[in-house]
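A single protein chain has been omitted; all remaining protein chains appear in their positions.
As written, the chain order gives the labels A, B, C, D and E, with residue 1 at the start of each chain.
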Amino acid sequence: MDGELIKSISEGDTAWVIVAAALVMLMTPGLALFYGGMVRTKNVLGMLMQNFFSLGLVTVLWVAVGYSLAFGGTNDFIGNFDFAWLHDVAAPAGGKFVGMAPPGFGALTIPPMVFMAYQMMFAVITPALITGAIADRMRFTAWVWLLGLWAILVYSPVAHWVFSPEGWLFKRGALDFAGGTVVHVNAGIAALAAILVLGRRRGWPKHAMPPHSLPLTLIGTGILWFGWFGFNAGSALGANGLAAQAFVNTTVAAATAMLGWLIFEKLRTGHATTLGAASGAVAGLVAITPCAGFVGGMAPVAIGFLAGAICYFAVSLKFRFGYDDSLDVVGVHLVGGLLGSLLLGLFADAAVNEAGKDGVFFGGGWSLLGEQAIAVAATIVFSFVVTYLICVVLKAVLPGGIRVSEEDEETGLDLTQHEERAYATDLV
Amino acid sequence: MDGELIKSISEGDTAWVIVAAALVMLMTPGLALFYGGMVRTKNVLGMLMQNFFSLGLVTVLWVAVGYSLAFGGTNDFIGNFDFAWLHDVAAPAGGKFVGMAPPGFGALTIPPMVFMAYQMMFAVITPALITGAIADRMRFTAWVWLLGLWAILVYSPVAHWVFSPEGWLFKRGALDFAGGTVVHVNAGIAALAAILVLGRRRGWPKHAMPPHSLPLTLIGTGILWFGWFGFNAGSALGANGLAAQAFVNTTVAAATAMLGWLIFEKLRTGHATTLGAASGAVAGLVAITPCAGFVGGMAPVAIGFLAGAICYFAVSLKFRFGYDDSLDVVGVHLVGGLLGSLLLGLFADAAVNEAGKDGVFFGGGWSLLGEQAIAVAATIVFSFVVTYLICVVLKAVLPGGIRVSEEDEETGLDLTQHEERAYATDLV
Amino acid sequence: MDGELIKSISEGDTAWVIVAAALVMLMTPGLALFYGGMVRTKNVLGMLMQNFFSLGLVTVLWVAVGYSLAFGGTNDFIGNFDFAWLHDVAAPAGGKFVGMAPPGFGALTIPPMVFMAYQMMFAVITPALITGAIADRMRFTAWVWLLGLWAILVYSPVAHWVFSPEGWLFKRGALDFAGGTVVHVNAGIAALAAILVLGRRRGWPKHAMPPHSLPLTLIGTGILWFGWFGFNAGSALGANGLAAQAFVNTTVAAATAMLGWLIFEKLRTGHATTLGAASGAVAGLVAITPCAGFVGGMAPVAIGFLAGAICYFAVSLKFRFGYDDSLDVVGVHLVGGLLGSLLLGLFADAAVNEAGKDGVFFGGGWSLLGEQAIAVAATIVFSFVVTYLICVVLKAVLPGGIRVSEEDEETGLDLTQHEERAYATDLV
Amino acid sequence: MKLVTAIIKPFRLDEVKDALKDLGVQGLTVSEVQGFGRQRGHTEVYRGAEYEVDFVPKVRIEILVDDADAERITERVVEAARTGKIGDGKAWVIPVESVVRVRTGEAGPDAL
Amino acid sequence: MKLVTAIIKPFRLDEVKDALKDLGVQGLTVSEVQGFGRQRGHTEVYRGAEYEVDFVPKVRIEILVDDADAERITERVVEAARTGKIGDGKAWVIPVESVVRVRTGEAGPDAL
Partner (left out) sequence: MKLVTAIIKPFRLDEVKDALKDLGVQGLTVSEVQGFGRQRGHTEVYRGAEYEVDFVPKVRIEILVDDADAERITERVVEAARTGKIGDGKAWVIPVESVVRVRTGEAGPDAL
């Protein structure tokens, strides 16, 4: 037993973090719609299912062992099984159900159960991000395995390294307020590994594969932006000025990233697109994620704008290098997450958060930037390698491999993987 | 006047329950989409309208008399009119607007107005659940009457019996944390009564009636899951460890129920479907509803899994018995609600909630299970009989009866009941 | 520096207002869907984009100068630049990030940063309301300019007049709990000014232009209703009885307005429509906005019902007077906002809110009604004139003017303004 | 070779298809159309603005048939599609010069 | 009997329908099609990936007419559909061997 019993619960803080957990939960359906709108009609359900299924499988794995592997114990590299099956997470303390804080989180003012639930939602959405890259061609069974293995073998360790005060990257001094490294870099690089094993969609890049419903994508965008307040401001773990700062940084970065993307798009193609607005906003949300509670003032304006502009160019890289990242998980989440994590080395301002540090622009010198670089590098290497291995092994051992047949790809995932059609509006 | 003046308000608790009320409100539109996606194109608006209309009509009835009939007074079987027209609910107390707690709720730490609003949202969504069963064939006018009468004659009494500390089932010791009996069993059995009077859709079960838009159904599912945190964790009526426990139980049960449904579906048909994932999740949410604040540990894993598996089989009963429960309100809400209410007799753990009890597995013996059985049985009998009578009377007295004409059913509810079309994307 | 340093933060109040800010943020995407469903297929993205873009541009303008112009300083007519670029809004105070309250808001129990963020969301959605009127024919570039100029030149001043305790209308004693005047009357009259300059859609009113997707509109309606709890109950700036009262007033008015609209629609056309239910609910939400925290008892029933009934008739005015208010911003927001602001003069009840007043029906005499009339009149004149001028100037100076070419209007905004199509479900 | 085309009520499609299967017809092609005719359309109302929609959803069936079968098949389609109410639709026959099966290049009756 | 078919711009449909009503035409059938021709399509851009869509939405109108009316009706359709800009479409006439009204079984001109 490493944690300590939480004694002073604030109802206000608890209220906010419970709500934040619900908001982050909503992001997974939001992501499903965001992605689902972008695929072709025949693959919509395949996409929605891969995302919703994460709510099913990862939730269970998380309460079983995932949480404990991420936040149990004091080992540098991996948690333990102290909290497996939620043991001790909800310890009745005078009927108030308080429980054991994870090691290093003794100052929590919320029930550890709330913390566990909040972190659960991160564990659910992170692998779901990968579905955007592998869209339209992975067998559902293969996804089930990849999802489960990844949640345990990749997510929990990286979360431990960075989020747990006992993790080696945390101890070295890397900062990651709400998951720039743990969530976005991690999922983004895993997406790249997965598609390198999986291969390109048939017909890509020759055939046009336009989004089948941009309104669906925009519903998703709205939900993601809304939920991201839970993601980032909830990471303050209380209803206070820090949460407020994170809230504002989040929305400002999303806004400026939207502008950044659209400006360059307009300059290059002559039009500002709706999908560009949505993509820019998400890029900004990604980039501000690690920074949200560590920067202040006009930093989010700069971080957001850069994220929008750079991700706009990054989504074209796939054409140059020839990897088929269907919905730009690499271009948006890997690049945006990297950018945010590194820019934090410049823009971090200890005046914003006592638990933070000063970056280059606030007199903190280069050390934070160095730690940030180490954290993302370690995550990239680890996540890429393990994900690649998982995919290679699954490809070898699963009967039917990880990819649907040519014919099934032509027919679409909806009918072949799920025996359903998304829209049956026809009369016939 | 039976209630007592609330004195100590917690802002944190208030914040959470206000948000929870908003979340539960959102569930009715969520349900509308969940159901709306499952009907055929020509009946989409009919379905959406029946649900949205509940937000219109039941809200007004609730502030007029419904709340008072459910929570006023100390009678065993029915409330009184003490709180009619919100009388005394918002009593100005030093400008703080505190008001009178309903009898037995003296320990509230939130303004009674918040409690009233929170309960209102339950009253709104419960009859809305019925719309899934009667889909595609009830006249809108008939629904207006059924809705209004049911809200007063069925919902308020049953809510009084079970939720009010003065109700006879509450007093006997039945537990229902957030409405397994009051909401799901109640609406589920009423749905059965209504369709027995209404009859089958033309062409059922011979003609296929596939969902016209599963993405719409999945938007609804996401919203329902999100809103259900308000439904279940909000029922703790405060931002505390109990809310946290209920939150976790809720999401875990939804997750395991999704897995339970999909596993049996895959075994039986060879495919895991998106609609199955959505249906399973909802089944789990239904089943955990009565249990959410009374069970702990891994109980939600079991409850959810059983709910998913059993409801998967239960939705096929209609083909065996020949009742046309269009969107499986009986199979999911009645069966899931029953299951949860009874499983609570096994899994209840007083250590989780001082106000709870121990079930069979926690050394409490069979008495709780017995009370649960009495509560659901009483609800089933009462709700079935009264709903059946309402429908029979409406059928007799309404000019035009309760069912649309054959031709109107062919044309669809949208054009015939509302003079609208859901989608006018055609060029012509 | 005019504000004073906030000292006593309530975590519960902060939790609620943070959530409320998130809820109001969600209303802009909700509005986009509400409107987006009502336009024709070829203009969906144009509509969505105009709304989402407000989240991009106005957010940045608000943190830059908008907030300061609205809430800085003690001038009667306009704020100052004290809080420009969020200067002093988040002043580190012992690591708690408290900051400077805007003048007159010294009693805040939430971080000023939360107040700023909450108000930001109002600034974002207010100009977005205008998009419903100008639908289907404004060039995107023109909208960008109109949006930005309007946010600074119209919104900030009017917000200062009415919301800031230093504003002249506030000081005179006009009441506006959550923006009946600042948001709805303001945007509604601006919409009228804009369409007078812009002209009618080609083919209006001869050609039918039915909503392309009412389900989308109803998703938007659900989100708006949900978000409006943040809008109205959040304006209590705390989690207390007043917020509860505002919450209840909001949902009751939406409900009765839905009924009001549908009753008259049914009487006149023989059918109650889904779009009518949605429109009525929104009309009720608009009308209760100024009143939400100043009225109690059954006042919202009356206000809502009147709003539903009157707005139902008001949306037909455009056919009589010949202005093409595409999606009835004038009929719903101007008329509904006016109605609510004036009815407040009748229904205001100081017992509900110490900061409120008594209206005609509560013994307060006619003075409040007079002040309300002055406030809306001043807003109408100012907003109409400035908006009209902005549009005229933009029409003159923008190369290409403010309106798309005939051919582009025929083709639709999606392809011509954004080079995208909303739905690419075709096989071809 | 002939091309039999029929415009019918959408909900009769299954009956027509089954009737044709019984006759040994191996293939047909169906599409959604909008019909204008004696059968009146409907009114829609949006925020008080009423308007008339003249068109009624119909289904078009096309069947390539051997010359000898044209009449019999047309009759069968008409029978199966008939409800006796206005708007039941039309069926007509057009001469076809040549038919090819894309897969094999077979021509004439073998292509059916 | 003849079948007059026309491919036209969608927004001319109302004019064509009204013109035909004036001529006494009692029915017609309409469907959505995509045309490829001299009129160029458009470009779409999604996340920087541009692509060309060659097809332009058109409407197909089919009218069964008596032999004697074919020419007049075709002319009227062409007039009503004309905007004078590229992409206005085509109209053509095909001989029909027989027509039946599904509802009554009437054949020939009576079926119209």
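Going forward, contacts are C-beta pairs under 8 Å (C-beta built on N, C-alpha and C of every residue); 3 or more make two chains touch, one makes a residue touch a chain.
All values reported here derive from a predicted model rather than from experimental measurement.
Considering E:23, E:49 or E:78, the position touching the chain not shown turns out to be E:78 (whole complex).
For the chain left out of this panel, the touching residue among B:273, B:289, B:383 or B:416 is B:273.
Even with one chain removed from view, subunit D keeps its contact list with that chain: residues 1, 3, 17, 26-31, 64, 94-103, 105, 111-112. Touch with the hidden chain on the side of subunit E covers residues 2, 6-8, 31-38, 54-55, 58, 60, 70, 74, 78, 81-95. Residue positions on subunit B in contact with the hidden chain: 205, 208, 210-211, 265, 268-269, 271, 273, 275-276, 279, 312, 315-316, 319, 328, in rising order.
The rule is simple: only the chains that are shown with their structure count from here on.
For the touching copies subunit A and subunit B, the fraction of interface residue numbers used by both falls below half; the interface is of the different-residue type.
Subunit B and subunit D have Cα centroids lying 46 Å from one another.
Counting partner chains per residue, subunit D shows two or more touched chains at residues 32, 34, 44-46, 55. Shared contact sites, meaning residues of subunit B that touch two or more other chains, fall at 10-13, 15-16, 19, 213, 219, 223, 239, 419-421, 423, 426, 428.
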